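A short worksheet on the structure shown next.
Up next is subunit A:
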Amino acid sequence: AAEDITIAHVYGKTGALEAYAKQSHTGLMMGLEYATDGSMEVDGNKLVVIEKDTQLKPDVGRAALAEAYGDDDAAIAVGPVSSGVALAMLPVAEEYGKILLVEPAVADSITGENWNRYIFRTGRNSSQDAVANAVALGKPGVKIATLAQDYAFGRDGVAAFKQALKGTGAELVFEEYAPTDTQDFTASAQRIFDALKGEKGRKFLFVIWAGGNNPIGKIKAMDPDRLGIEIATGGNILAAMKAYKALPGMEGATYYYYDIPKNPVNDWLVTEHEKRFGTPPDFFTAGGMAAGMAIVEALKKTGGSTDTEDLIAAMEGMEWQTPKGKMVFRKEDHQALQSMYHFKIKVDPNLEWGVPELVRELKIDDMDIPIHNQ
Partner candidate 1 sequence: MPEALLTLDGVHTHIGPYHILHGVDLEVPAGGVAMLLGRNGAGKTTTLRTIMGLWKASAGTIRFHGRDIAGLDTPAIAKLGIAFVPEDMGIFTDLTVQENMMLAARSGAPDRPRLNWICDLFPPLRTFWHSPAGTLSGGQKQMLSVARAIIEPRALILIDEPTKGLAPAIIKAMTAALRQLKETDTTILLVEQNFSMARALGDTVAVMDDGRIIHEGDMADLSADAGLQERLMGLSLEAHQ
Partner candidate 2 sequence: MLVRIISGDMPRSRLLSLIVLVIGFSLLFAPFLFPGIKSLDTAARIAIFIVLVASYDLLLGYTGIVSFAHTMFYGIGAYGTALALDAWGPSFWAMGLGTLLGALVAAVLALLIGLFSLRVRAIFFAMVTLAIASAFAVLVSQMSAFTGGEDGLTYRIPRELTPAFRLMTDKILDVSINGRLLAYYLIFFCALVLFLVLLRIVNSPFGTTLKAVRDNSFRAEAIGYRVIWYRTGATVLSAVVAALAGSLLAIWLRYTGPATTLSMEIMINILLMVVIGGMGTMYGAVVGATIFILAQTYLQDLMGIASKATDGIPLLSELIAPERWLLWLGVLFILSVYFFPTGIVGRLRGEVK
Partner candidate 3 sequence: MTSEHPVLETRDLTIRFGGHVAVDAVSCAFQRGTTTAIVGPNGAGKTTYFNLISGQLTATSGKVLLNGEDLSGLSVAARTDRGIGRAFQLTNLFPSLTVRENVRLVAQARARRGYDLFSVASSHVELIERAEHVLAEVRLIEKADQTVAALSHGDQRKLEVAMLIALQPQVLMFDEPTAGMSVDEVPVVLDLIAGLKRDTDRSILLVEHKMDVIRSLADRIIVLHNGALVADGEPAEVIASPIVQQAYLGREPEEETVDA
């Protein structure tokens, strides 16, 4: 008998990451739509999406997820935006024995030490970012300094980056950490400049920075070019990439930019998004869509069954198409792997943001993403 299948989107609709949340939700809905050809049904079972706001608070997130599983009888939950909330939510999935599809929270430990078998993740993790950037930048003779936020996210990121640099011939010469709420980066920049000043060869400052208060523009204003220092960083949402416009030639690696992956899903997404919202899809729209498509794919495999064990069996090792390209859930830690894109910033006067131009696609096999949950 056909039944409604409830999918709960539990994410930080309000709070500092509201902009990310909107994209994520739009993406999820478009993903479900695309994968079901607009019917929002899988094998005759209707997909019902309910939304819960974590307000970016871990306790609220936990309660909301428990409510979704317990009171609303959701089969699968998707979310949240922030890592802290995600980590708090993981045990709830285990307690209720239901699947939590993490998107787009990035902390490694979600599919690492805090992982349990009900957790899958379609979003990229910090290691993927770090490894991709290491692969993109790491050439023999290159000297790199890092600047990262002084808390777990930044330190983990640098550690993964450092690990990935090994064997590329590049050398990490200096690590600088600054508090998240730093207003003035002069001192940090000065320390980095002092460290790189004497080095020979190509010199990069690699910046790992999440959220607002991004230091790149401010460091650029201090004219690192005069010391031969280039700035590098990963991808970001379009609004943040407006700052990249001042940084033509900057290199890095990202997991999505609407103009980069060439595949039918992305073509559909870009056209539809332009049509409906008048803007191209952004960083987290693609992620949300990947999650939506993963759900439908899995349900198709189970024939509409929402039994958790069936779903886990279906999803482990599952391959499916997304706007980011082909993705696959790794068996060991349920982390989805995907191609990453090495880019170089170009300025297009018609666009408000700096445009990342594809230098090279880093295929799943090009990158050795460590497994942390053992």
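These made the cut because all candidates are chains of the complex that A comes from, given by their letters.
FYI, a contact is a pair of C-beta atoms (placed from the backbone, for glycine too) under 8 Å apart; a residue touches a chain by one contact, two chains touch by 3 or more; residues count from 1.
What you see is a predicted model; the values in this text were computed from it and never measured.
Which member of 1, 2 or 3 touches subunit A in this complex comes down to candidate 2.
For subunit A in complex with candidate 2, the touching residues are 13-14, 18, 53, 56-59, 62-63, 66-67, 70-71, 83-84, 87-88, 90-91, 95, 107, 109, 114, 150-153, 155, 179.
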